[in-house]
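One chain of protein is taken out of this complex; the other chains stay put.
We call the chains A and B, going by the order they appear; numbering starts again at 1 in every chain.
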Amino acid sequence: MNGLKSFINWLASPAIAVTLSMLSLVGAMFYKPIWTKKGGLVLFATLVGGFAFSFTDPNFRIVATMPDNVPILGMLFLVGFFFWYAMYQAHLNDARLSVGLPPLEKDDSDKKVFSWPDLVYVELVSLIICSIVLIVWSIVLKAPLEEPANPGAAPNPAKAPWYFLGLQELLVYFDPWMAGVVLPTLIIVGLMAIPYIDTNPRGNGYFSFRERKWEIVMFCFGFIILWVVLIILGTFLRGPNWNFFGPYEYWDPNKLVPLNNVSVSEIFWVKWLKTALPTFWLKRELPGILLVLFYLGALPGLLGKTLFRRFYEKMGMVRFFVGVNLFLIMFAVPIKMYLRWIFNLKYIVNIQEFSFNI
Amino acid sequence: MTETGSAGVAVAENAAAAPTRRSFVNWLAVGWLAFAAGVGAFVTTMARFLFPNVLFEPPSSFKAGYPADYQVGEVDERWKEKYQIWVVRNTEMIYALITVCTHLGCIPNWLPAQNKFKCPCHGSGYYRSGINFEGPTPRPLERAAISISPDDGQIFIDKARKFLYEKGQWTDPAAFIKTT
Partner (left out) sequence: MSLERHWKKIQQQVVETQIWKSIFRVGIPNTNRKRVLAMLGNVVLHLHPVKTRKSGVKMRYTWCAGGMTFFLFLTLTFTGLLLMFYYRPTIEYAYGDMLDLREQVPFGIMREMHRWGAHAMVISVWIHMFRVFMTGSYKPPREFNWNVGVVLLVLTLLLSFTGYLLPWDQLAIWAITVGSNMARATPLAGNEGPFAAQLAVNGVNLVTAGSDARFGLLGGRIVGANALLRFYVLHCVFIPLVAAFLMAVHFWRVRKDGGISGPL
């Protein structure tokens, strides 16, 4: 039992957890048996079983039952369920589409019904269920209220509201101006750009996976991995001093985790060339600056000529470059995380002189 | 007005009464510019409105007792809650570290066993000198102006004056009190 628990603790460490969830998400999306009723049941049973097992652990119970964490458990099940449900319906439709039938929604979409009563009653029922759930939830669970505000002492750990914990997790890997300003802005811009970048006319108005594989995989990668998984990590696995703790680990405020991080300039000049760091910032940071310029400046063009040629031709230049840059920036997030985990890398570009660190 | 033909006379007559097209366009431009300037001015005043001139925030300077109140080799936390200051004394000097994490402003904890300041928010760590060595923060803690008050010999700390390591300001005589 303890062996199993420490194995799971190990699996949950950020590097492994993120890797595993990326692989399993993409893998699962292409593995059809999951997206059936049986697959859903197995998935659900695993999730519930996992939780039931975990709840026997006192350390897990403490964290999972903090009042503000309860909605996250709810979110976990809801997002999981609806993810499965969307993919389930998508695969039903795909099976029909592959033999030349129209999607299931088509049968209905030609018919019109009176909004009274068909629509109004559905809404009424949802509304009543929603109210009941909310009222029961409010009676059972008190809203948390901690000690009065004290500007002189921060709680340990000090956490943002749960829906921003993904961003807070990014703060470990990026400077505040990136994690707090640039990346959130780009998330919003990226979401807004979706309808204009995506020129695929199919899959409009019905669930389908095979007609829009790329779009769905990319969106789910962003939503599930970079948003939801990071929230879970930040909520359940980050403890005192923002150290990582496995799900069954005691939140020990004195846990010692050395984090000595280096920058590209140090690796390049000191470790490889065995010289001192140049004093002039441009020379010192040139390797990192070139890396960034290559990634955002040259890579899109290269991809357009090679791997993504098909997209370039279909989308046209402007769409392609906007899309590919958003794509690259999204992937810069896990890339930087991996650089940290593997090389302890702190900054790619580190120009303290202008507080400009990437 | 360049219209010709039988209607020309009538047009010319009208033109004498009404502004010409060119002057009309000029007036239009002036009008729009004035409008834009007005909107701009309004937006500026609105933005300025968000920045009050007077603040009611706690005072930033205080007297912190006598140098003899502080042990050599100790990080003193007595002013942490009230003024967000650690007073550190070593064999040579006394300096005042501002307890605000330079990452995103949480209050780190002093962990004597590990001989470091550790921030609960994202795990930045600082040596007792205030220099950062781990975690996401880009720079060391800040030090506050510290001096011996000439009237009563007490330590006087002024948080409004900050000294940054990365700008080479920690060697400024106002950034520490020499004790040897």
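The rule is simple: contacts are C-beta pairs under 8 Å (C-beta built on N, C-alpha and C of every residue); 3 or more make two chains touch, one makes a residue touch a chain.
Everything numeric in this text was worked out from a predicted model, so none of it was measured.
Asks: Looking at A:Ser24, A:Thr46 or A:Ser126, which residue reaches the missing chain?
Replies: A:Ser126
Asks: Out of A:Pro58, A:Gly100 or A:Gly205, point to the residue that touches the absent chain in the complete complex.
Replies: Final answer for the missing-chain contact: A:Gly205.
Asks: Any idea which of A:Leu47, A:Val79 or A:Leu303 touches the chain not displayed?
Replies: For the chain that is not drawn, the touching residue is A:Val79.
Asks: Identify the residues of chain B touching the omitted chain, counting contacts across the whole complex.
Replies: Touch set of chain B with respect to the missing chain: 47, 50-52, 55-57, 104-106, 121.
Asks: Go through chain A and note every residue touching the omitted chain.
Replies: Spelled out for chain A, the touching residues are 68, 71, 74-75, 78-79, 82-83, 85-86, 89-90, 102-103, 105-106, 108-109, 111-120, 122-123, 126-127, 130-131, 134-135, 137-139, 141-151, 154-155, 158-164, 168, 175-177, 179-182, 188, 191-192, 194-196, 198, 200-208, 212, 216, 219, 223, 354-357.
Assume only the chains that are shown with their structure count from here on.
Asks: Can you check how far apart chain A and chain B are, centre to centre, with Cα atoms defining each centre and the answer in Å?
Replies: 33
Asks: Would you tell me which residues of chain A are touching chain B in their complex?
Replies: Within the complex, chain A touches chain B at residues 150-158, 168, 171-176, 180, 240-243, 254, 256-261, 352, 355, 357.
Asks: Taking the complex as given, what residues does chain B use to touch chain A?
Replies: So the residues of chain B in touch with chain A come to 80-82, 84, 99, 103-104, 106-107, 109, 111, 113-114, 118-123, 125, 133-136, 138-139, 166.
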